[in-house]
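What follows is an incomplete set of chains from the complex, kept in their original frame.
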Amino acid sequence: MVSVGVIGAGLMGTTHARTLATAVPGAELTAISDTVSEQAERLAHEVAVDRVYGDAPELIHDPGVDAVIIASTAPTHEEFALACLQAGKPVLCEKPLAATAAAARQVLDAEAALGRRLVQVGFMRRFDPGYRELKAALDGGAIGAPLIAYSTHRAPTVPDAFDSEMVITDTVVHDVDTIRWMLGQEMTGVTVLAGRPTSQAPAGVHDPQMVVFECSGGVLVHVEAFVRAQYGYDIRCEVVGEAGTLTLSPPATALVHRDGHATVDLPQRFQERFADAYIAELTAWIASIADGTPVGASAWDGHAATVICEAAVESQKTHRPVAIDLSDKPSLYAAQPEELLVAGH
Amino acid sequence: MVSVGVIGAGLMGTTHARTLATAVPGAELTAISDTVSEQAERLAHEVAVDRVYGDAPELIHDPGVDAVIIASTAPTHEEFALACLQAGKPVLCEKPLAATAAAARQVLDAEAALGRRLVQVGFMRRFDPGYRELKAALDGGAIGAPLIAYSTHRAPTVPDAFDSEMVITDTVVHDVDTIRWMLGQEMTGVTVLAGRPTSQAPAGVHDPQMVVFECSGGVLVHVEAFVRAQYGYDIRCEVVGEAGTLTLSPPATALVHRDGHATVDLPQRFQERFADAYIAELTAWIASIADGTPVGASAWDGHAATVICEAAVESQKTHRPVAIDLSDKPSLYAAQPEELLVAGH
């Protein structure tokens, strides 16, 4: 049994706590922290946990906590991740690894200095059954060498505070990680384009945005991020290769014939769309702790995503292509082991 | 933690043991029995279990076993299920509940005499996300009152020993339970039809078969069972209602465009098609033991399926419609509680 403490009782912390409490074998949820004590108490009560902290470092140093999930706000990630490394405890850090590329580099360097991987970054799509099947088919040569990749990321709505920059750092960041992982290529350049924004967006906010990445192997990547698309939470992916294409199938839902239409429901929220992915992510993380072999996105991947998003934001502001430099990779990440098979898939 | 013993180290026992060992929270696999000791040892070794029995009753009475999965051959189910009831231990019995309707009645009566439900029958489709969605939509009134239900059950191949009767008792039995559960109606009559058999079938074996059931609420049910269909394991369901229809979507797999075709893979085996259902079935079963509220198919459902299949076999042999009498239902099963929500779905 791995005893897990969760930092942050907000949306992601709650999602992870519930998943741990009901669907992950080999894990015991033992502690929760949040700076807002009512929120921590509420979640602790729901999932029957009795160790509740206001202060995250106390949770990290609790000897009854074997491993930590960081699901607090982005600016706190660097400090908490460094504390976990110092304490030698495995940590699943929600994206981003840190609020800036420089901060992410601090975490990366600390782990590299430690000489062993303790950090997994919460890019759950790597555990989604559909994406895994796509990667397996691509790696198996189903379509020959990849040439173009499409990643479409639409959400029905976001708060007004979700600005043009957050479309990159909170939304496109997932597409960046998914494509890097799927293709096994690094990104080398980025151009952000935006046309007329939806009337749903506050004045001055670019939504949707089209982001074009170039990769080290010559693949062009086209990402559409549209977070006020109204109609649903819609995640699509197609990889075009020399001999064919691979398309992510949306999760199957009942087909209804009614009122003159044949229709399927679309998910409305990421928790719904990626419910299986979150279970698989935590199951694989817990198994990897027991087993000693890291899985999922590494600190390097978390750092890379942060660097790439900063370049995209620069392109967004300058309206010009921006080059990306990811040459300084610590040797600890040189040969990432193949991921464990995800239980049940 | 619920300690589970598995009786039978064959196909289903192995499937359940692997699922318990990797994907079900709150359960610990502690014992395995099989009359073939090499088979028991092999599986025990694979899943790291050290209590291995040749004799199932010993496993049932082991104080370190809280709950039992019966996955041995059908003729043994009655004896082992009765022993579990006597020992007061929760049991998940693979279908059929017993080899004959009379034997199933013995189990049913024993549980009814006990006055509390300990038996769950392994009809895993009730836990399949697709079927659950269909039932929820139907219960929610999406298509109005149901009028016709289709259940198509195709498998690529079976051993030659799989005869006309087994097409009913081993294959159609699943469709029977799924439809009873989905519609909440009892079956009252059955007619089996068979045209020209596939040349893949041994002489004298009817495959495919069309089975038409009538239900207490007037719904006509059309089941096609075709177990040497060669092309894949293909499970379909459509319910036609007064205002529309509901169709089960096959699990989503990657769409491949290649060599002049757009194509998706079909599953080839039931373990693959229903992998999520098996995890959800065991997860719900373990949670129901902790919680004290039974879930899934009851002994009554198991008994009913056996009675219905015997009637279908009679129709198969007489080429005439056969009436089904399921009036003698013990009060213990009068009001089946709504099932627990399945974790993660």
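Order as written gives the chain letters A and B; numbering starts at 1 within each chain.
Criterion: a residue touches a chain if its C-beta (ideal position, glycine included) is under 8 Å from a C-beta of that chain, and two chains touch if they have at least 3 such contacts.
Everything quoted here is computed from the prediction, not taken from an experiment.
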Assuming the complex is a homo-oligomer with 2 chains given explicitly, what is its full copy count?
4
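Here is the rule we use: only the chains that are shown with their structure count from here on.
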Averaging over Cα atoms per chain, report the distance between subunit A and subunit B in Å.
37
Over in the complex, which subunit B residues touch subunit A? Could you list them?
19, 22-27, 130, 133-134, 137, 142-143, 243-259, 264, 275-276, 279, 283, 287, 343-345
